[in-house]
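Every protein chain except one is present and positioned as in the full complex.
So that you can tell them apart, the chains are marked A and B in the order they are listed, and the count of residues begins at 1 in each.
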Amino acid sequence: MASSRMLDSDHLSAIAVWTAACLVGGFFLWLLSDIVWHGVAEISWEFLTTAPLNAGRDGGIGPILVSTALILLVCMVVALPIGLGTAILLAEFTTDESLFGRLIRRSLDVLAGVPSIIFGLFGNAFFSVTLGLGFSILSGGLTLACMVLPILIRSTEEGFRAVPTDYRLSAAALGLSRFTTLTHLLLPAAIPGLLVGFILSIGRAIAETAALIFTSGYVDRMPESLLDSGRALSIHIFDLSMNVPGGDAKAYASALVLISLLFAITTLSAWIADQWLHRRIIPV
Amino acid sequence: MSPVILQILTLTGLILVGAGCQESPTTHHSKRKLVITGSSTVAPLMAEIGKRFEILQSGVRIDVQTGGSSRGIADARQGLADIGMTSRALTSDETDLHGTAIARDGIGVIIHTSNVVSALDDGQIADIYTGRITNWNAVGGADALIVVVNKAEGRATLELFLKYLNLINTEIQAHVIIGDNEQGIKTVAGNPNAIAYVSIGTAEYDARREAPIKLLPLGNVPATLETLRTGTFPLTRPLTLVTKAPPSGLIKTFIDFARSPDVHDLVTQHFFVPIQS
Partner (left out) sequence: MIWSRSTFLSPSNRDRLLVWTLRGAAGIAGLILLFIVAFLILEALPALRTLGLIRFVTDPSWHPGEEFYLMLPMMWGTLFATLGAVVLATPLGLLSALFCRWYAPKPIARTYRRFIELLGGIPSVVYGFWGLVVLVPMISRLHPPGPSLLAGIVILTIMILPTIALLADASLAKVPQEYIRGAAALGLGRWAIIRGVVIPAAKSGLFTGVILGTGRAIGETMAVLMVCGNVVQTPQSLFDPIRTLTANIALEMAYALGDHRSALFVSGLVLVGMILTLVSSAEWISRGRIYG
């Protein structure tokens, strides 16, 4: 009696789990196939390299890819040193009780939850207007840098925390300075965490739209300097689908390019995480 | 982990930091740049005109940012933009600015092609937008609830449409509020019972590309480029370039170019009517 009831709930739960999984998986395939189906015909070498024509209805996305890359470059150049420094401080130089550490952590907790449109408002008011950078790749990149810091710091910190305490103890026993221990022991061991954080941040930044509308702007031509406005790929999709009559085909194609980039990024981060696990089995 | 990796990392870091420091010096300008902001209706056309202008005048860069007509006015006034774009004429409290019309556009009412209604008079449109008529059968259509599409605050299209019907925005009973023209067309194309008003240029362009929408006549005048050109269509607007000071130098050259026959093909391509000077 009891065992048959148990069998029943086992069956029911299995059905529920498989249904949910099929629902989610099926939905995903639907979305993806819709985008691939509509977008793949437009994709070609010309599409990836030439400039958009006729408000994006014709031509390609060359300058848009360049602008996107430059925005990401600015973002990472600014975010990496700050993020790495903060992560090292939080993981290695503060206790859980220290006031400074707790304040920073709390502030980052909230920052991670702040909606991207707020970063857009802030970026527009601060970088574009107050600092006078205007609509530019620089404004956009700096705004994104503020946005990705929490993710970057968190992953990097995890990387440092994963390094066994023995390392630090032995280094201290050998009388190595903190600087030496950090650069020769901890940093190399924490690189995978840093890389994962780096890639996750790029993933978040490349997908961003709301924070860029008011900061990096709409100009769809090849940027000549970082003070030029440059249209990011996600904004291009938004503009094509919301403001350009007859822009759907190119919007689909651009979406396909963006998703492919993201796919490459997540694959890379999964691969690094795998390598990391592999490496930890064999002692350094 | 070998020192090689560490060296590579340090080197990369140095390069990145170095690149960071050099950001500012590399961004000096060798080119003269015109910044143009404002109306999303005008922006696509202006971007094309800008590209052509750049070919003629090497050493000039035209940056076009969309926003809205009121943004164009504000940016021109504050000097954030060299030229502002509006999709309406300047109003009486904007006499401090200088406007130049470069093309003419109209605002047309659109419905789905499957809708049997073929004309609405101004009173009916006003009743639909204020919620006094809620079913298509009251105006000769099928028995279906009307889905009213309105524009978001700040759009010139909204201001002109309301002024034409003598309504204020608080009276409007909308079901969907849209930002840009294309969103309105997508909404109507995806909904057989929707009614919206959009730039005629955009609507004609989409209708040619087989979007299932049709433009209704307004005040018995069909909404076509022809009636716009002859000036008989009742709800038209000049697409205007706005500057703070009277245009001079490069700005004047550009505005003159944007009005000239050299760009009439672009204007027509975007389904606007060129200004005949």
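Things worth noting here:
In this text, a contact is a pair of C-beta atoms (placed from the backbone, for glycine too) under 8 Å apart; a residue touches a chain by one contact, two chains touch by 3 or more.
Predicted, not measured: the structure shown is a model, and the values here were computed from it.
The hidden chain, counted over the whole complex, makes contact with A, B.
From the options B:R61, B:R155 or B:H270, the residue with contact to the chain not on display is B:R155.
Touch with the hidden chain on the side of chain A covers residues 6-7, 9-10, 12-14, 16-21, 23-25, 27-28, 31, 34-35, 81-86, 88-95, 98, 100, 103-105, 107-122, 124-126, 146, 149-150, 153-154, 157, 165, 168-169, 172, 175, 177-179, 182, 203, 206-210, 213-214, 234-235, 237-238, 241-242, 248, 251, 255, 258-259, 262-263, 265-267, 270.
Residues of chain B that touch the chain left out of the display are 66-71, 74, 144-145, 147, 152-155, 168-170, 174-179, 183, 186-187, 190-191, 193-194.
Definition applied: only the chains that are shown with their structure count from here on.
Partner chain B is touched in their complex by these residues of chain A: 54-55, 73-74, 76-78, 80-81, 134-135, 138, 183-184, 187-189, 191, 217-221, 224-229, 239, 241-247, 284. Taken together, the chain B residues at the contact with chain A in this complex read 1, 3, 5-6, 9-10, 13, 16-17, 19-20, 23, 26-29, 31, 35, 40, 43-44, 47-48, 51, 61, 63-66, 80, 179-183, 185-186, 202, 205-206, 209, 211, 269.
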